[in-house]
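As you look at this complex, bear in mind that one protein chain is not there, while each of the others sits in place.
Each chain carries a letter (A, B and C) given by its place in the written order, and its residues are counted from 1.
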């Protein structure tokens, strides 16, 4: 039985709490949140207790691992405390919006052999796992072009945008990671172009809501990612890998399998309303992987290094948005 | 909080136990099975206790409702005891393989105002609910033709076939109910034809594994159901309603959204491996409906009368298999 | 160069005229129609001449073959004249609405070794040819169930219905032939049920517009055909073959590949507006086959015997519509 404490009782924290409570090998020992009432309510739902302070959470005598789902600006500190305490950690991305700070904590963890996993949950999607399997099996030959679509249904509130790090660091970063993972290669340069079309006020945040990014992989293969914050038609996430011997793709997920036929048209159920409905099962699968490594040993992946690399790509993309040229990725 | 006891700890009983345990308004008070060890094991999994005998299960002071998931030949007796004890019941189909016995217990329940629901779980599938909504809304006009496909992946063992009642009573009966429900009409006659193609030994059981049935509805509309026990390619369940103003259909459910493109062909993920994967969420939804009627009053549906009518259609279908002619449905 | 004369300058005759004129190995030598002006106009369009009377058309010195596309009640007579004259014939279905008369002319043709092909054009559809190839290759094992959907977009005029022979002989007969052809077996009995739902006045013609038919094949395999005269949503023709090792299907053909995504729904281009758009290329392909047999020898198929058998199935279906029981097919 792995004793895991949860840090963060917001929306995504409550998702993790449910998965932790449902996992047969996990004992959800405590929930911590800066808002103690919120922690208490979530803890009560799952029959556990709220931690009075962080010291309880990082007590290696009581806790085997922490799930860090607090606000982004606290991740690095929590990671450092977990590493120092000898407690394993599963951490929401990003490590830290500041790449240098992120690199520091990653170096620290490496030096102390901390067991940390970054929650790039899409790697645990069954469709993406199948794509990875197909690519690794050689069925489609050498990877030549990866295309990814990442389009959210509706503009997040400006308050969220303000602390998100922007579309590259917040949204596209998941797909930078997916591309790296599927290709098994680290992109060397990135071009990005974007605009604030859905929400012109984004310009004040030096952010964009509609963008395309082109990554070059060692050997010349290319990656193309289009991202939008607001589609108006649902959550649209797709992936495609063109290889020298064929192509494999993941189509958009639909909410149902109903078709309505009327004069000359066929009306199908559309895409999921939001990202959460699309990726919901991946959180439990990511947790399951983490727990297995706790039980059996071995390093959980995606690792902190994976998290850092995806962020480094995002940084290059942000530079490119400003420079108008393909920017080299500088991995820390 | 509704106190519900479960009768039957086999495969489907264990599914129900999980749903009962997860329902926020349900207290799973006990699990009963003729095999006490099996009941104990399932009870332990969900933190409840095994009932020592049936008397505990039908004790209205301790139990508000029972979920009857025991072997088919015990349903009628358990239903009668529940009705007599003033305990509500959610019962797996069929009520009893013998239509006269089934009619008896239904009459008894009606006389005693028993609150009983029959678990035709497909009525709670989100796709079928949408079809029902479309039909009821008048979007496709008057129903003229309903077609249903029901094809299982693999031949069940002969030991199962022997007690199943045969393809009409065991498999097609779900679709007789769906057709009635969607059309809002009781079929008046049935023609059925079938053969033992996948498993010739079925002939010894006077059973078939591949069949088609044609139902006539009041007003002349038609229903067509094709059933197979073994597809070799997965579980294939589809539904289609042709109306005077359009058509609505539910396509087969696929296990994933991956397409592989190779020389001239596109290879997609196929259908679910079995019926359970396809309909899994409907059990929880059926339970949720049952619990709501316990809490708020009102009669749960599908009712015992619904269960009886579907069985009456199956009986007519069996007669037609032998007579080679369209047989009138004799509703008890 | 095959010298072919066309009999019949109506809609389908004009389609054949176009195909005859475009075929590189065919010389369209004349067009005949009881309406001479209509024949003259069609002949002029294709740079040929109108025949003054039928004697010209059946003159073996001038004509190698005739394409019989005149009204149904003249087919048998034209076939007989072609056979007597030693002129080959490609004849629209049916041979004659009266099965006995049809059998007579078929016997006559057989006795005289006439070279005659019946235009069951769907056998030349590239999708159906692929299904036939799959079935014959053994890829899906032994055929166990064939399902066919045949739904026209709009009710034909009553004037057409009056001379059509009814839904079984006019519409379903194409699919009786397809089923025979794909299975390579002659159905032994037929059950049919139908109603006049789209056009209640059909009852006065002893006809139906919505029907289902169940055919039994030697060995026990089943065929199921649903037919409708009016869908309201386009022309819907589908076919599916379930075998012991898999399934092969032909989906409905769509007019385009455009999808429109709006709030929660995906609107696709629908099915073809009518049967002609769906099967248009099959007429030229059927003609091409006929011409090849003229050039190289060999018997063209579908043969007159094929035509007669499909009609015999239709007759059994009509009997079943009245008797309410499965009727044996009586092949002449």
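Everything that follows uses one rule, which is that contacts are C-beta pairs under 8 Å (C-beta built on N, C-alpha and C of every residue); 3 or more make two chains touch, one makes a residue touch a chain.
What you are looking at is a predicted structure, and each value in this text was computed from that prediction instead of being measured.
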| item | value |
| --- | --- |
| Selected residue (touches chain absent from view) among A:216, A:272, A:289 or A:309 | A:216 |
| Sole contact to the chain not displayed, among A:14, A:121, A:231 or A:282 | A:231 |
| Sole residue of C:12, C:134 or C:154 that reaches the chain not shown, by the stated touch rule | C:134 |
| Chain not shown, touching residues in chain A | 141-142, 144-145, 147, 149, 151, 189, 191, 193-198, 210-212, 214, 216, 220-222, 224, 226, 228, 230-233, 236, 242-247, 323-326 |
| Positions on chain B where the hidden chain makes contact | 231-234, 236, 254-255, 261-271, 273 |
| For chain C, the residues touching the chain missing from this view | 126-127, 130-131, 134, 139-140, 245-253, 256-263, 269 |
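Note that only the chains that are shown with their structure count from here on.
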| item | value |
| --- | --- |
| Rotation angle superposing chain A onto its copy chain B by C-alpha atoms, nearest 5 degrees | 180 |
| Between chain B and chain A, distance of the C-alpha-averaged centres to the nearest whole Å | 40 |
| Residues of chain A whose C-beta touches two or more other chains | 261-263, 269 |
